[in-house]
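Removed from the display is one protein chain of the complex; every other protein chain stays in position.
Should a chain be cited, it is by its letter among A and B, assigned in written order, with residues numbered from 1 in that chain.
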Amino acid sequence: MNFEYVRASTAAGAVSMLAKQSDAVFIAGGTNLVDLMKRGVVSPMRLIDINTLPLKEITLSGNKVTIGALALNSAVSEHPLVIKHFPLLSYALKAGASQQLRNMATVGGNMMQRTRCSYFYDTVMPCNKREPGTGCGAMQGINRMHAIFGSSENCIAVHPSDMCVALAALDASVIIRGAKGDRKILFTDFHRLPGNTPEKDNNLQPGELITHVEIPVNAFQQHAYYLKIRDRASYAFALVSVAAALEMQGNKISKARLAMGGVAHKPWRLTEAEAFLKGKEATETNFKAAAALAMQGAKAYEHNSFKLQMAPNAIAEALKKATSKA
Amino acid sequence: MEKQFFFDADTPDPDRVDGRAKVTGSARYFAEYTLPDMTYGVLVTSPVTKGRIKALDTKAAEKAPGVIAVLSHLNKPSVPGYEAPPAEGRGPGMRIFYTDKIYFNGQPVALVVADSFERATYAATLVRAQYEKEEFRTDFDANLDKAVAPRAPGAAEYKRGNIDAYKNAEVQLESEYFIPTEMHNPMELHGILAHWESPEKVIMYAKTQGVKATQQTVTNLFKLQAQNVQVFSEFVGGAFGIALRTWPHEVATVMAAKMVGKPVKLVLTREQMFTMVGYRPQAKQKLGMGATKAGILTGITHEAIGQTATYDEFTEGIVNMTKFMYACPNVNTRYKVLPLDVCVPIWMRGPGEATGAFALESAMDEMAYRLGIDPVEFRIRNYAETDPQRNQPFSSKYVKEAYQMGADKIGWSKRNPVPGSMKNGDWQVGYGMSTGVFTAGRGGATVRAVISDDGMLLLQSAVSDIGPGTGTAMVKIASDLMGMPFEKIRFELGNSSLPPAPSQGGSSTLSTVGSAVNDACLALQEQLAILAGQKTFAGKTKQDIVFSNGRIGLKNEPASAIGYAELLRQNNTPAVEVTKDSRQGEAARKYSIYSFSIHFVEVNVHPATGVVKVTKIVSVGDAGTIVSAKTAASQMIGGAVGGIGMALTEEAIMDHRFGRYVNHNFADYHVPVHADVPHVESLFINKPDPIINPMGAKGMGEIALIGFSAAVANAVFHATGKRIRSLPITPDKILQTKAV
């Protein structure tokens, strides 16, 4: 590692600092960036420390909760507003990383976290995301952890976040500060599929800073479940995860929100399954039918074919758990 | 504290003697010593798997701030021990920086030395190498046909009775088992701090299981006087086998320290821990087993192929247990090694026996189900009362009692034996068991004991303690013998200048060094008796003198007894010192001396997600006398935790297109975490072995792990009807395996 370190004291200052130096990046919690820098995966010349920016607040106004991009993962997961309105987000956050990391990692940083693909992480291996044009190491390599949805011939990596899966399910939006002011996009539009530019994880433009995430208040509190399947009981990335949030009337599902992690380059929203479930009884048959719909278009590689079985099972299981909650 | 009585069964169980140092952070591990002018070494490694270094450009690194030197094959100082041709039959070995040859991916090609860790780390990224690549072989499965008989004598074949007799049995079983490469991954990173105090004298703070072994290696390589090679290793942050040899990067650091004339500290990265300090080699095994319908074994054939390196042969006892565990008239084993372009393995806790026990104890379970006999009952029907391999008695064996203890504790008889029959909500419930066994060894060791007129007893021996609590056990032995409280006894270890002791490994430290402590304490008593006979108890001989409650007195005259310190003072003797060498007598050879373990586990399996949770564990150790109950229990618990990893989570995965591991870190190589581990019941037979040593204590480091993975796999079978013969049992395997 070899870099310049500066501290930004205002969001505008941070954005202008970033604009001035093309090889500069923001650092917040640092849990992913420092890791990547130590491994030589990224080598920014300048770090702009944004930790002192006033972006930690979590507030309710009108029908939405606004979470500052610098709010810590642990703080968000235990905030009364989050627990009251979005237990799903709390569950997902608590399923990610360790408490030490959650005490460092921020909401914005979590959104910016890079894939855990081994080929991305090892600078000796080919990786189109790290070094465009070198090829995808995982495609013909060890791809047990990799995508079954939305991959391209250039990249089959998955996004590693749990928080983002919940935010995708909860119809959140992202507020972004740029040199020309703020813009707001849907959370589900924030992350990208790899396509021909796998080096781009998301739609953040150069010089932009995530300042807030907004979540509309909903009625999913009673029927929210985050299922994470992993190789050990905790402190591991998901093989497959499912965020399920439902509104129920008796045993009937009136509204469903579903998203998966560990299956795509971005949190994978299951809109067809959601539409199918609307108005349906909460039965195992319906869960399986919804899961089957969600799995349409799934494609496996040499080592991750198990996900074609695990993912629909996980969707049905998460629905079962969510609907049986009350 | 009240004084302890000699051999009093009620003596309290000691807390660890180094507990305070470990919980306050004052325990110092090798990397935590600071020497004046200390520099930092960082390795540059090969991204190529086989070939040679065509060009190495170190100029940019050398010019980087703080860099003192860049060591490589181009400028290495002479190492006399490397000049000689390699020993016959061992392969060329890895003589670091001595040639341009690359044997494996991740092999060190340069060592950058700078004045700070950060500067050395950065400069290492500036070293550029060009390689001439050669075709390589790292794929174990694809090269099984290239396995060869090991050069190690006697390792290849064993036969008792008829070969492949299982093929004629009433009930037959043929199964293949696979265990992947596992990494020891102790929490402390490996490395060394080396400093040449003069051209003839080098000191090292090392992470080693044997300070004498490290001393010997460096003495030989650099052709020095042994007393001028000093190795310190007071605290070792876990090892599990990796520190049983002196690795090339340690030699490189000693070379670098010589080159720069300053202390050099090298700490590997976690990634480098996957290619520089060995591993449990992957192995493929075939078990053929035959039995009568009544459940009597008639034949076992056990074949194994284990991975090794092209440049060095590694062998281990994968098939050993099969030779003597059960009373079977016909047993034959075949063992081969498959040399690949990989770094060399090293014994990992339980070593080959843990690999073999997975196969044998899984097969025993499979056969029991096939026969419709309870797996415990099947083992008892084939119980070996004497050692069928060597045709001689076991020194002690309480395995039947152990089966009973374990079965009672976990409620074995209450289970429904039908696979897939037990439920806990959405979870399938299963019970499994297995047996483990390992040689209870005893080597030779020397202990110096010094008792002073301040009432302190100092014991010294050049052993290491990688975690089991060696110092604690030694103090307990001395405390019992001398009747002294723990806090008056100090055991010094981890220093090559102390009286010699073997490396800590193979579950033999307590047996070996404990015996020497025992003998030294007895010799000390004899000296104290002689001293007492001169003045305090003038004219009396040792027959008249008794030791009790930390005091020395005349037989039948309790009032005469005085403390050791007082005795020394009365006789104007500041201290009495003895040094005793102790080793096993010839008589022990007439016995087969083994430690045994029985593992019972309960698992919950979630059929939809494939998740397996170990929910109950009962491990029973037949390890002779338990010297220190608390640390012994911790050993058994630790073995179970390691066993959970072996069974469910651990696998080093390599991409054979590159010869590189893809999960060389703690996020992707999954060792068990807190949430994976339930409460562990560890029980002990706690009956002395009459043969092995004065304490009657057999070792237990290995048996804690050996067999455990089979117990889990057997429990998974009982829960689901799915027989998984390839470790680890990850959720995908549960989903993709069909129930039988």
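Assume a contact is a pair of C-beta atoms (placed from the backbone, for glycine too) under 8 Å apart; a residue touches a chain by one contact, two chains touch by 3 or more.
In this text, contacts and distances are computed from a predicted model.
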Self-check item: Chain not present in the shown complex, as UniProt names it (candidates "Xanthine dehydrogenase YagT iron-sulfur-binding subunit", "Oxidoreductase", "Fe-S cluster assembly protein SufB" or "Transport permease protein")
Solution: "Xanthine dehydrogenase YagT iron-sulfur-binding subunit"
Quiz prompt | Per the touch definition above, residue among B:98, B:131 or B:247 touching the missing chain | solution = B:131
Quiz prompt | Hidden-chain contact residue, picked from the options B:187, B:418, B:530 or B:740 | solution = B:187
Self-check item: Contacting the left-out chain in the complete assembly, out of B:15, B:401 or B:544
Solution: B:15
Self-check item: Positions on chain B contacted by the hidden chain, ascending
Solution: 15-16, 18-29, 31-32, 34, 43-48, 60, 63-66, 116-118, 122, 124-131, 184-189, 235-240, 267, 269-270, 466-469, 630-631, 633-635, 637-642, 665-667, 671-675, 677-680
Quiz item: Residue-wise, where is chain A in contact with the chain that is not depicted?
Solution: 1-7, 21, 23, 27, 29-31, 34-35, 38-40, 43, 45-47, 49, 51, 74, 97-101, 103-104, 123-124, 233-235
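Just so it is clear, only the chains that are shown with their structure count from here on.
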Practice problem: Would you mind pulling out the distance in Å between where the CA atoms of chain A average out and where those of chain B do? | Solution: 41
Quiz item: Touching chain A in the complex: which residues of chain B?
Solution: 47, 118, 121-122, 125, 608-611, 613, 648-649, 653, 655, 657-658, 660, 662-663, 665, 667-668, 670, 672-676, 730-732, 735-736
Self-check item: Touching residues (chain side chain A, partner chain B) in the complex
Solution: 1-2, 40, 116, 118-119, 121-122, 124-125, 137, 140-142, 144, 227, 229-237, 239, 305-306, 309-310, 313-314, 316-317
